[in-house]
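With one protein chain removed, the remaining protein chains of the complex are shown where they sit.
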């Protein structure tokens, strides 16, 4: 039973706490949150203590930390946990600033502790099957990747203001997906964005609609289309074209029921909310972290994956601003 | 926390025990099985005692029993549990003999305890959505029901010999589904059967392939097609035609991944095994039982539903033997 | 260029005349219809003469006749055409009376002319692919066939009164499909019917909803479900289960366009009208007739296929009336 401290008792922290309890392989010892009632609620539900950061990290029984607090605290907590010798699971992004991410990674490396970044989509069963097939050569050499990633609706504008912008907050998942599916690092990034969904978002200095192109050294390409709003649900699809064929992973729906009547043949919309859509992914992600920590094996998604995705997000923003392709070293 | 005794520590008993534990709403106190190692394994896993029937039923803390033992013991255990005042969840079928089922129901009624029969498919999320839509009038008045129910492969012939035959063992689920979807009692049954899959089954006196027609008093009809073998997985579909449209509930697949290459466009086979296909159904079924016991509400699937399905199975067998429609009172 | 006389200038006659003209392989010389304006219209459109039966059959240039007149005239015209030495394409059914069909077939056989019956669905490209795959052994030995055959709406009650009833008028196509897909003759028929769609049909002595089971000597089975009304279009599907898999041929839709919005994911309804759904089938059917006549080859669907389907229709009606399976010799 791996012993955990959880930082952040919000929506995503609660998900991880529940998955941790249900895994039968881990115990939650501490819940830390600046919002005391949230911490207390989770602590009661999972028989943990409400603690502050120093207490949680000083507890020698704690082997691993789960960082699900607000983004601006991620890097600091990771460094502190690293210095305390704890294995680290950190929600994305590590930080909105690449320099702070680099400092964090350096501290973690120095401490010699493992660190995983929460790119949950890599554990989605459909994308896992698709990626495994690509790896098995089912469609030959990868040539092009098409990623559709559209949220059901925009978050509150207050969130958007501190989110780091669409590319760092939302597209970052797609940059990671593209890297994973391409099997090579993108070396060229081009991005376009616009404010089409809600003028409030534009007034806050962000975009809500974007399209991105990526290219690797060998000429593989990816395109991403993003929107903060999809009236029909959470649209999450990946399409990979290879020399020998095409693989598509589609949306998950609540039921297979199909209704035919005078208006047409109607099936269900994609699952609406990311917690539904990726419920299995979150569960499997945490299990993969526990597996790797227990086995002393490499993290399935490392801290440098978080860094690489942020580099792409930064490049996309620069590309959009400057109207040119940004080349990466 | 509802306190349970479990009779039968085999495959299906283990499923129920796990769902019971995971529900967070029930405790397993006793595991009873003639095969001691199976009982011991489940008891250890779920912190229960290995007991015999009389001890389990004499325990005043036990509020409910879960009968998942071999079919020939169901009715006897149900009667004993009823006399001990326990709420009863009994796997289908209650018994292979209608007269014993009637005696069992009489004893249960006399004891005044609730009894639910394990027609798990009524709790399958897809069929639930379909049935709810029918009830909401989405397709008007029900007219015809088409049920496809094909196992991935036949059970061992030793099981078939004591199974009561295809209609009582396998089609019984479809009879229940037909009743549920038709919304009326069938009054006429016609059935055809054949031995096409494996001659060993024929040698054991059973069929492995069947087609059935049912008709209600108002003229609604259902057709069922059954086979003990489907190379492509467990084929479980329901189609309901009404005056205003059609509803179809299809198979569940392991992933949405679709591969296109020189051979065609390939999607996954239906989930192969009933425990995968109906994993959610078993979980929801048990929760519905706990809900009803706790609320003192009517059972969502009552003992008389088990009886009605068996009446249809008996009628189907007679129909096949006599080459005529069998009318029910 | 094969020279034709056409009997019947109604809806289906016009279809055949147009296909004949578009084939580039045949010429229409005579149009015969008791309704003079209909005959005249077609004759003008396709540069043919309006003639009466005797003139058309006496024309030595006419090599083939196309019988698309009202059902009660089919057998008489076929016999007359046979005696005149013409190749015969006759719309289904040959007649509503089996004895008249037998007499007709005897006369045709005596004359030694080829006769084809218009079971157009055998030429539907989807069903052709399915049937070819069955023949190639793609799913092993055929075991069960499920036929869904539902009209978009009932014909006028005046038509129903002279139609011979649902089994002879509508199901007859499905009996032929079942025979074709089973690859063996049914020897046992069971049918149920009801009046659910429109009481006017019941008042006219007919049913509008039916389910049928068929069984062959080796134990293969088929089930047919019929309705005179399907609000969502013309529902025409065939499903064949074999020892090694399953083949399904579905409906055709007007476009592939799929719309996702807040109400669901909506695709088009099946094509609504049999002339749209089977447009290609009618064209290919006529070409197959011309091919066979020109090559002196056996008819792709012979007169005896028309007879066998009628035998099944008669058996279905007797079965429904008597509540028992009807065995065929």
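In order of appearance the chains are A, B and C, and numbering begins at 1 in each one.
To be clear about the criterion, a residue touches a chain if its C-beta (ideal position, glycine included) is under 8 Å from a C-beta of that chain, and two chains touch if they have at least 3 such contacts.
Source: prediction; values computed, not measured.
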item	value
Chain not shown, its touching partners among those shown	A, B, C
Residue of A:195, A:236, A:256 or A:307 in touch with the missing chain, whole complex considered	A:195
Selected residue (touches chain absent from view) among B:268, B:285 or B:317	B:268
Residue touching the undisplayed chain, where the options are A:55, A:211, A:253 or A:275	A:211
On chain C, residues whose C-beta touches the chain left out of the figure	22, 125-126, 129-130, 133, 138-139, 244-252, 254-262
Sites on chain B contacted by the missing partner chain, in the whole complex	231-233, 260-270
Where the missing chain touches chain A, by residue	141, 143-144, 146, 148, 150, 188, 190, 192, 194-197, 209-211, 213, 215, 219-223, 225, 227, 229-232, 235, 241, 243-246, 323-325, 327
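Note that in this section only the chains that are shown with their structure count from here on.
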item	value
Per Cα centroids, the chain farthest from chain C	A
Cα-centroid distance, chain A relative to chain B, in whole angstrom	41
Multi-partner residues of chain B (at least 2 other chains)	244-246
